[in-house]
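With one protein chain withheld, the remaining protein chains of the complex are depicted in position.
For chain A:
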Amino acid sequence: MTQFDVLSPVPGRVIELADVPDPVFAQALVGPGLAVDPDRSGPVTAVAPVPGRLVKLHPHAFVVQTDDGAGVLTHLGIDTVQLAGEGFRLHVAEGDVVAAGAAVVTWDPAAVEASGRSPVVPVVALEATPGQLGGLRAAGPAEAGDVLFTWAR
């Protein structure tokens, strides 16, 4: 069994995944996790929540897969696919190997909110069972790089 920490990709306030305004995330259809309601203080750089390879990289969402195959999805806002990359600046390329805490995408949560979308950031342990997650951080403020939860698999 391996166990590792999953970090907050952005500064903000931790909320329950169930409180994300999107049924796919709220019902944990792609996996359990937490979400962060990001600070609206201007552009922020989302960082990798775990070390590994960027197996998927969209402007508004990315998946980092650890060496043993665990995938963590970070989704920057809800319905942000509709922005077609506008306002998102990538620092890495798909396939790159990154350290936990490495810069991935710079974006502006306030601008996403101004476009009428929620900037909430779900952080999802893909295809994990809820019992594999431990130490879930309680609702409240968090910095980028703070531990959101631990994944044992």
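The definition used in the following text is that contacts are C-beta pairs under 8 Å (C-beta built on N, C-alpha and C of every residue); 3 or more make two chains touch, one makes a residue touch a chain; residues count from 1.
FYI, contacts and distances are computed from a predicted model.
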item: Undepicted complex member, UniProt protein name, chosen from "Sigma-70 family RNA polymerase sigma factor", "Spore germination protein", "PTS system, N-acetylglucosamine-specific IIB component" or "ABC transporter permease"; value: "PTS system, N-acetylglucosamine-specific IIB component"
item: From A:Val50, A:Val63 or A:Val104, residue that would touch the chain that is not displayed; value: A:Val63
item: For chain A, the residues touching the chain missing from this view; value: 23-25, 27, 29-30, 55-56, 58, 60-61, 63, 71, 73, 75, 81, 126-127
